[in-house]
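Every protein chain but one is kept in place in this view of the complex.
Each chain carries a letter (A and B) given by its place in the written order, and its residues are counted from 1.
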Amino acid sequence: MSARTAEAGILNNSPGTIPQDAADVALAQSGDAQAFERLYRAQVNKIHSLARRMAGPAEADELTQDVFVRAWQKLHTFRGEAAFGTWLHRLGVNVILAYRGSQGARRRYLDEDADAANIGMARPAPVELTMDFETAIGRLPPGARQIFVLHDVEGYKHGEIAGMLGITAGTSKAQLHRARMSLRRHLER
Amino acid sequence: MALTMALGLLAVLAQRPGEGTDTTFAVRAGTRLELRNMNGDIVVRTWDRNSLRIQAEHSSRERLDIGYAGVVLKISATSRRGAPRDVDYILTVPAAMDLDLGSNHGDISIDGSTGRINIETIQGDVTVRGGRSVVTLHSVSGDMHVGAVRGRLEASSTNGEVIVDDVEGEVYAETTNGDVMLRGIRSDNVTAATVNGDLVYRGTIGDNGHYRLSTHNGDVTVTVSAGTNATVTVSTFSGDFESDFPVTLSGARQGKRFSFTIGTGKATLELESFQGSIRLVRP
Partner (left out) sequence: MTDQWTPRLSEYLDDELSAAERLQIEAHLGGCPACRETLAELRAVVARAESLEDGVPARDLWRGVAERIGAARPAVEPAAGGGWRRLRLTLSVPQLAAAALALMVMSAGSVWLTRPPRPIMQEASAPPVSGSAITVSPVAMGDGAYESAVRDLELVLAQGRGRLDTATVRVLEQNLRIIDEAITESRRAVAADPASPYLNAHLAQTMKRKLELLRQAARLTAART
């Protein structure tokens, strides 16, 4: 970050809350690839998990690399208003969503009336567990899966999710509910 | 290798010592104008007379050499002592006159020409409105703004942007450090390239056309209107691709390069960015 934004970052934080990675971010922004590698090491597990849950294990590796490459290219736009991890995560979500978007027509989301697959509407029968929770997330329909991961796993709000996916907040809420209902029977006990 | 041109002096100069030059004389149709300037700006305006007016600002040390070599009317400046200093020109020429202008340092602008145009400058901006048949513009360090060309346009700079509006004909636009923006283009053959800069294309994508946009560090944005038929090939190393409308890939995504079809796929659209974004947008 420029001297000014670094200074702003320091002034906005009380002593002791200056992010540990502020120095590495500043170095990486000036082109220091080793500093960027340190940032990578600190964030890769989170980004990889995000990619795996959103897009599946087959594409998680390549998407993870895409995210960090993109972050390197866009590093100059990071101004230190949020934590670097937050910024990176948001960028990662965009990269992952865009990757799917470019492969086909814009994803259509089931709205309240057009629910073709009665996901989770029936009372679940008691079943022996055949798959764990993470696998069950992977089995959700793609739209519901993304919304569930973004809201319940990653903590984004419906308003943010609606903006990221190009849907209404109402659709986001409805999809989230369906995902949760479907996942009920896959809770490990 | 040196060529000595025989300059036959035909025009009578009206020149007041120490105050520059202002002279007007008749020219035959089909005459080509060739002006070489070291330092100073060149402004060319047009009228519908068969005569040429030269207004030049220079010191008393410089004088203009004006003469014919065949159909070419050559203008340059010499100095009584040493190299010519700044000479600024304002030329008013017949609209259809072919123009061949060169300068080391100085801006060159042409407005209203319906002739062929060739410009070479080292350091200076080039601004052209008009031009027919063939327009070729070269600068090392300078921005190019070109418009209203009917014919083939070749515009290249090294350090500067190339902005083109309203051309009907082939377009070849290139720079190394700068953007290339092509708007209002009606053409079946367009090539735009830069290394450090963005590319924008807003123009026809005709059924028999070939369009190639290539950059290293920058984004490529192409406006695709409804009814376009094009086979699009997107090549990138670490950039990304976005489209305002759905696309279906023909064949697998091959890592760095993939193709898809819009409509009947007749035109070819090759979009390359080594590490920037490639975007298709609706008008």
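Here is the rule we go by: a contact is a pair of C-beta atoms (placed from the backbone, for glycine too) under 8 Å apart; a residue touches a chain by one contact, two chains touch by 3 or more.
Because the structure is predicted, anything quoted here is derived from the model rather than measured.
For the chain missing from the display, the contacting residue among B:183, B:210 or B:266 is B:210, taking the whole complex into account.
Looking at B:114, B:136, B:231 or B:261, the residue that reaches the missing chain in the full complex is B:136.
For the options B:92, B:191, B:231 or B:261, the residue in contact with the chain missing from this view is B:191. Against the chain not displayed here, subunit B makes contact via residues 1-5, 36, 38, 65, 76, 78, 83-84, 98, 100, 102, 105, 116-118, 120, 122-123, 134, 136, 138, 140-141, 152, 158-159, 170-172, 174, 176-177, 189-191, 193, 195-196, 210, 212, 214, 216-217, 235-238, 255-257, 272, 274-275. The chain not displayed touches subunit A at residues 33, 36-37, 40-41, 44-46, 48-49, 52, 60-61, 64-65, 68-69, 72-73, 121, 123, 133-134, 148, 152-153, 158, 173-174, 176-177, 180-181, 183-184, 187-188.
Quick note on the criterion: only the chains that are shown with their structure count from here on.
Centre-to-centre separation of subunit A and subunit B, using mean CA positions: 47 Å. On subunit B, the positions that touch subunit A within their shared complex are 238, 240-243, 246-249, 253, 275. Residues 66, 69-70, 73, 95, 98, 101-106 of subunit A are the ones that touch subunit B when the two sit in their complex.
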